[in-house]
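To start, the structure under review is shown below, and the notes come after it.
And then subunit A:
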Amino acid sequence: MTGRKQNLTRRRFFELGGATAVASLAAPVVAQQAEPIRIGVLQPFTGGLEALGQQGANGAELAFLDANDAGGVDGRMFELIRADTATDPKTAVERANDLIRRQKVAAIIGPVTSANRDAMRPTIERGKTPLLYATDYEGGVCSRYISCYSALPDHWVVPIVAHAVKNLGDSFYLVGSDYVWPREMNAAFIAECDKTGGKVVGEEYTPWGAKDYTATLRKIRDSGAKTVVISIAGADAITFVKQFAATGMKKTTQVVFFGFSENYLAGLSDEESEGIIAPTNFTSSLTSPEAEHLKERVRARFGADAIVSNTVDAHWSLARMYIEGVRRAGGDDREAVTDAMVDQTLMSGNGEVYLRPGDRHVDLNVLIAQAQGGRLEVIEELGRIAATDQCT
Partner candidate 1 sequence: MLEIRQLAAGYPGGGRVLDGLDLSVPEGAFVAVLGRNGMGKTTLMRAICGLLRASEGTIGLGGEDITGLASYARAQRGIGYVPQGREIFGDFTVAENLTIGRIAKPGLSPAVPRHLLELFPILAERSRQRAGSLSGGQQQQLAIARALAGEPRLLLLDEPAEGIQPSIVQEIAQKLREIVDTTGLTVLMAEQNLAMVDGWADSLAFVDHGAIAESGVAAAGIRQDQSRLSKYLSI
Partner candidate 2 sequence: MELFLDTLNYFSLLMLVVLGLVVIFGLMNVINMAHGEFLLVGAYTVVGITGAGYSFWLALALAPVAGAVVGLLVEALVVRRIYHRFLDTILATWGVSLILKQGVILVFGPTAQSVANPLPGVMNVFGVDYPRMRLLIMAVAILLTLVLYIAMFRSNLGLRLRAVIANRDMASALGLNTRRMDMASFGLGAALAGFAGAIISPVMSVDPQMGAGFLIPSFLSILIGGVNSLIGPLFGVAAISGSSNLIAGWLSQADTQIIVFLMAMVVIRFFPEGILKRRQK
């Protein structure tokens, strides 16, 4: 609550004071004349994915504001312009157009869903403006102007299948939202099972806003699957887990949950979330120095209650990669930064990550985490994983 409120006031301040005021406040002495580098923070602030949008914006803004506090890049400050996709592709395109053509931003960080990103792609490429995309997705983006800090099926599915077959039993029931991402994840899951000897006994897709999963739960139980693999998106997943937990099936059936993060913990009681296993790239229960550093920075800026999730880490890290790109290129020229920012290694909230030049995707450190007592604890660290080239 506090974190949110603080955030709101901070945002208000942006609007009222305007960007120059912010810049001069952040660095009162340096560079009154140097033109700021404008960055579009294009996130869903309304329309259903607000929570992710807020965290993505927090992560990105943390990186840029910290850079400003450190004096900017060559004396140039970053000016952040928020825009709301409303979780809707056509709005995302409109806002992207606005950011590129009217606000003349040097780069855009966002949005959250593949649907929005794909919709924006022609606009981005026409505007030759770097897009920093920091959400996990199904893979396949290959564009000069889109850099992805994203967990791909290679990052998550391959290790989790190995882990599950070894520790959780070898028969799986896959339940996903009726979107592209769950389908691709499940396809990868099935392919991986074929290799490792796991067995997929059922696959099902649920529509948005479903309220009653009893029929699905019945099918899962009747299938005898030892593990249920969830790729349901958003609040529906919470409904599913709650109803799953209430049946008492947890005693016999394990849960693997793609995309599970601190956001979901808030919507579930400790008993309900207990034992859920998820592949991830960051959890706030990490205690490594770099993780502590990120948590400390987020809390200093956004309050003690601010959620530090995978999403925050991804946006923060990718934004810093861009800043490094600006430093290397010696300015915010879009083409120059696009060339300069790849092929760099950077300390994220969870170990060093590498932005590859070939397909502009990041090699990430993957963890397998488990919900224990309302926290997401790491049970296995898999180290840095390089996904296959997304351009081939």
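In picking the candidates, the idea was that all candidates are chains of the complex that A comes from, given by their letters.
Operating definition for what follows: a contact is a pair of C-beta atoms (placed from the backbone, for glycine too) under 8 Å apart; a residue touches a chain by one contact, two chains touch by 3 or more; residues count from 1.
A quick note: this is a predicted structure, and the numbers were derived from the prediction, not measured.
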| item | value |
| --- | --- |
| Of 1 or 2, the one touching subunit A somewhere in this complex | 2 |
| Interfacial residue positions of subunit A with respect to candidate 2 in the complex | 1, 4, 46, 48, 50-51, 54, 178, 204-216, 218-219, 235-239, 242-243, 245-248, 263-264, 266-269, 271-272 |
